[in-house]
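Here it is, the structure, as structure tokens.
Yeah, one chain of the complex is gone here, protein chain that is, but the others are all in their spots.
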Amino acid sequence: MTVVIRNTDKELFTSGHRGCAGCGEMTAVRQVLMVAGPNTIVANATGCLEVASTGYPETAWAIPWIHVAFENAAAVASGVEAALKKLGKKEGVNVLAFAGDGGTFDIGLQALSGMLERGHDVKFFTFDNEAYMNTGIQNHRLLPGPSEEGEEGP
Amino acid sequence: MVKIYLGAVNPHPGSALRYKTGTWRTMKPVVDEQKCIGCWFCYMYCPDSAIQMVKRTIKKEIGGQVKEIERDLAVINYDYCKGCGICAAECPVKAIEMVYEEK
Amino acid sequence: MRAGKFYNVSSYGAAVGAGESEQEVMTVYEVRFHGRGGQGAVTAANILAVAAFKEGKEVQAFPMFGVERRGAPVMAFTRIDDKPIDLKTLIYSPDFVVVLDPTLMDVIDVTEGLKEGGPVLINTTKSPEEFDLGSCKVYTVDATKIAVENGLGTPTNPIVNTAIIGSFAKVSGIVNLDSVLAAVRELSPVKKEENVKAAEEAYKAVKGM
Partner (left out) sequence: MEMKEIIRGNMATALAAKMARVDVVPAFPITPSTLFPEKISEYIANGELDAEMILVESEHSAISAAIGASAAGARVATATASQGLALMHEVLFIASAMRLPIVMAIGNRALSGPINIWADHSDTMAERDTGWMQFYAENNQEAFDLMLMAFRIAEDRRVLLPAMVGLDAFTLTHTMEPVDYPSQEEVDDFLPPYQPPYTLDVNRPMTFGSFATPESYMEFKWSHTRALEESPPVIDEIFEEYKKRFGREYKRVTGYMTEDADVIIVAMGSVSGTLREAVRQMRKDGIRVGAVKITTFRPFPFKEIVELCGGAKIVAIAERAISPGFAGPLFGEIAGAFINQPSRPLISDFIIGLGGRDVTLKDFREIASTALKEAEEGRVEPLVKWININPEEAPPGGE
């Protein structure tokens, strides 16, 4: 006799998302949410993760999740955290922000700097795959040297 | 017809489950139940949450005696498995094999 | 020109042409303040507005919307009327001009647009006779001395607005001293009583009456 102890429908980041087969970012998100647990709100930057996980009318997120734009995940998370504090709902709730390396260090650096300086209780996760993956593997500022432009993205 | 919610909110958490990504696959992982030691590595690494862990009872010879012991087993959910092969690569006892499947 | 009696001309001279609409009694009274950034010309305009408001008048006070920094010539305006003020234009032909810093008079024509024979109140040690401003009626007060004596600002940077607005009440008769003093008390962030005293002293010290 077998007993199912962990089923796919208990995941906080579920199956059925449209990430590439073998995508490391999806594994990372799953693992972060395993630790963070269900009392978690995620602010997500524009990128592969957002595109692949929330194509309407489906969503792979089983926790509250918000996406606004590419460069502002840190600012959106700041607003969420401040509102929870004011409304007395912050206790026991994690506010996380997810972004790629572009959404963190290039276009997203300013918002991140502000969020860190203000000292919000937000945990910011960067998935560093060393390129702009969503648009087709272009160069970005964290690369140690110049790279060749990739082919056109989807 | 698409049901439209106010503010483009999607109030159905985890509704991606109705999108079966198993059709994306060209090779599928097959778990050798005899070899699987229930270590959960494949479960942790699967990008698609497509591995279920189940409990089972197996008979095993320990110190000359056959005993019934509990051991976890990885079961692939082929509805969602995209066939990326990470589970097979990460399995420490090579209990998962990637095989071509005819659709 | 005393309390309740306002100029009987359009104050929008630049816009309509003075005297064009004589048949209508315009009740609006417009004041222009000249100062240097940091002297408190804007606050003077505000104090006057608050004082007139206390007497039941409709008011509007605004700075000349510039980007001037401390020391630069600045202007501020107050508009007072018996009826709601619709106008949102700048003031081109004031009924009264207040000069917070006499050195400005070498730089700009403070009487520009001032109605014929209109009053000019100047913060100076000089007497009115020492100024030649054509047909304009000149009044003077040593507001700097009064401000310094009352410890307002610093000797190098005295804040003269509360003093000179006391003199304005005396010369114009548009607002009562009591309303001015109440407004000064309300708008002074610090040294309220010193500011009130300065306004009272300047009310009495004005020359040219």
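So that you can tell them apart, the chains are marked A, B and C in the order they are listed, and the count of residues begins at 1 in each.
Just so it is clear, contacts are C-beta pairs under 8 Å (C-beta built on N, C-alpha and C of every residue); 3 or more make two chains touch, one makes a residue touch a chain.
Since this is a predicted model, take the numbers as computed values, not measurements.
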**Prompt:** Can you list the shown chains that the absent chain is in touch with?
**Reply:** A, B, C
**Request:** Write down which of C:Val50, C:Val98 or C:Val120 is the residue touching the left-out chain.
**Result:** C:Val50
**Complete:** Residue positions on chain A contacting the omitted chain are 38-41, 43-44, 50-51, 54-57, 59, 61-69, 71-72, 74-87, 89, 93, 110-111, 113-114, 117-118
**Request:** Mind listing the chain B residues that contact the chain we can't see here?
**Result:** 2, 4-11, 13
**Message:** On chain C, where is the contact patch with the chain that was removed from view?
**Reply:** 12, 14-16, 21, 23-24, 45-46, 49-50, 53, 58-63, 65, 67, 85-90, 92
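Operating definition for what follows: only the chains that are shown with their structure count from here on.
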**Request:** Measure off the straight-line distance from the CA centroid of chain A to the CA centroid of chain C, and report it in whole Å.
**Result:** 60
**Message:** Counting only Cα atoms for the centres, state how far chain A is from chain B in Å.
**Reply:** 24
**Request:** Two or more other chains in contact with one residue: find those residues in chain B.
**Result:** none
**Request:** Please name which positions on chain B make contact with chain A in the complex.
**Result:** 2-3, 8, 10, 12-21, 24-25, 43-57, 72-73, 77, 79-80, 82-86
**Message:** List the residues on chain A that touch chain B in their complex, please.
**Reply:** 1-9, 11, 13-19, 21-27, 30-31, 53-54, 56-63
